[in-house]
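Before I ask anything, let me first share the structure, which is written out below as structure tokens.
Rather than the whole complex, this shows some of its chains in their spots.
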Amino acid sequence: MHEIGTTRLEAFSDGVFAIAATLLVLEIGVHTVGGAQLGHELRRIWPSYLAYVTSFITIGIIWINHHHNMRAIERADRTFLFINLLLLLDVAFIPFPTKLVAEYLRGSGEGAAVVAYAATLLLMAVLYTLWWRYARTGRRLIAPTVSEGDLRAIDRGFAPGLPLYAVVFVLAFFSPLAAVILTLVLAAFYLPSATLFAER
Amino acid sequence: MHEIGTTRLEAFSDGVFAIAATLLVLEIGVHTVGGAQLGHELRRIWPSYLAYVTSFITIGIIWINHHHNMRAIERADRTFLFINLLLLLDVAFIPFPTKLVAEYLRGSGEGAAVVAYAATLLLMAVLYTLWWRYARTGRRLIAPTVSEGDLRAIDRGFAPGLPLYAVVFVLAFFSPLAAVILTLVLAAFYLPSATLFAER
């Protein structure tokens, strides 16, 4: 009973991904305004919508990639469970900096808000890379049916994530809005295709 | 490993549907009142109950139809996963305009609140139709065991959704209360029977 199957690990991870994504909506709020100003207020809070869409798609893409990679992994040990728990801890934290971005973007304080956001995503990329390297090194947790070619394909899928989120983090210090938009573009266009092109 | 099975897609979608529906209750609040006025306050906030019931049943019906249609789909590709993610993004957003309806209906600002609500549901209908058209066109993702008659039956189930939510959206500009009640009626009576009659 020393090694643990991956079914429960996936169920718990699925739950955290789905809940974290769905909680994002709670962070959107309108300031109490008279009804006559509501239409204006709903347009004024566009950074909330941008932050919501960016974080939702980012969590969705992490979730898709997490499952994709779990298909190559056939068992879990104590260290892997712990790294996975840290990864989930970071993913479940995303609604907090998302709220900061929603509230402070395009105003004073947007720098600190977006740096906190980008730091959370960079840490996610670090933990996720660690998670994969741990499972993959010496085929520690890899199913025997997975070929070396498959593993290299997943490696190529991981390659862009860490440097790209490092770029987002640096960009956050110079142009917070550009950093958020780049995050959205990465989640919507680049990272999914990187993973999937790598499979060829 | 290029195409992806649908089990995880359904698990993640199930999670988002169930969580979004259950989070709706958090949007109901009473203003802090002295205890003696609580009974009065609980009757005064009837728009909150109407908004809650309307959104809960709407999400429930989308969930039932999503599963019903997934039974005809045997695989997912990258584009389909992405459209599904956008659909979930919209469903998970529903608690926000629901809160607006709960707070502003029957007061100044109800127009903006219900337009935002109807726009969210119309976008949902657009994304959901796109989701089905993508899977169905040229039987791109359809299981071979599903007959053309089954597909046309599902097509007929989809047919009313988009025009009906367009009507709700237009109505929201003229009579916000009527638009909310029509949304409830659609979810409770029309859309389920449309889908299921279509199966004959």
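Order of writing sets the chain letters: A and B. Residues in each chain are counted from 1.
What we mean here is this: a contact is a pair of C-beta atoms (placed from the backbone, for glycine too) under 8 Å apart; a residue touches a chain by one contact, two chains touch by 3 or more.
The structure presented is a predicted model; accordingly, all values stated were derived computationally and were not measured.
> Total copies in the full assembly, please; the file places 2 of them.
Taking the 2 displayed chains as part of the assembly, the whole thing totals 4 copies.
Note that only the chains that are shown with their structure count from here on.
> Quick check: superposing subunit A onto subunit B on C-alpha atoms, how many degrees is the rotation, to the nearest 5?
A turn of 90 degrees brings the C-alpha atoms of subunit A onto subunit B.
> With chain centres taken as the means of their Cα atoms, state the distance from subunit A to subunit B in Å.
Here subunit A and subunit B have centroids separated by 26 Å.
> Going by the contact rule at the top, pick out the subunit A residues touching subunit B in the complex.
14-15, 17-19, 21-26, 28, 30, 33-39, 42, 52-53, 56-57, 60-61, 63-64, 67-68, 71, 150, 188, 192-193, 196, 199
> If we count contacts the way the header does, which residues on subunit B are in touch with subunit A in the complex?
Touching subunit A from subunit B are residues 1-2, 4, 8, 11-12, 15-16, 19-20, 23, 26, 78, 81-82, 85, 88-89, 92-96, 100, 104, 107-113, 115-116.
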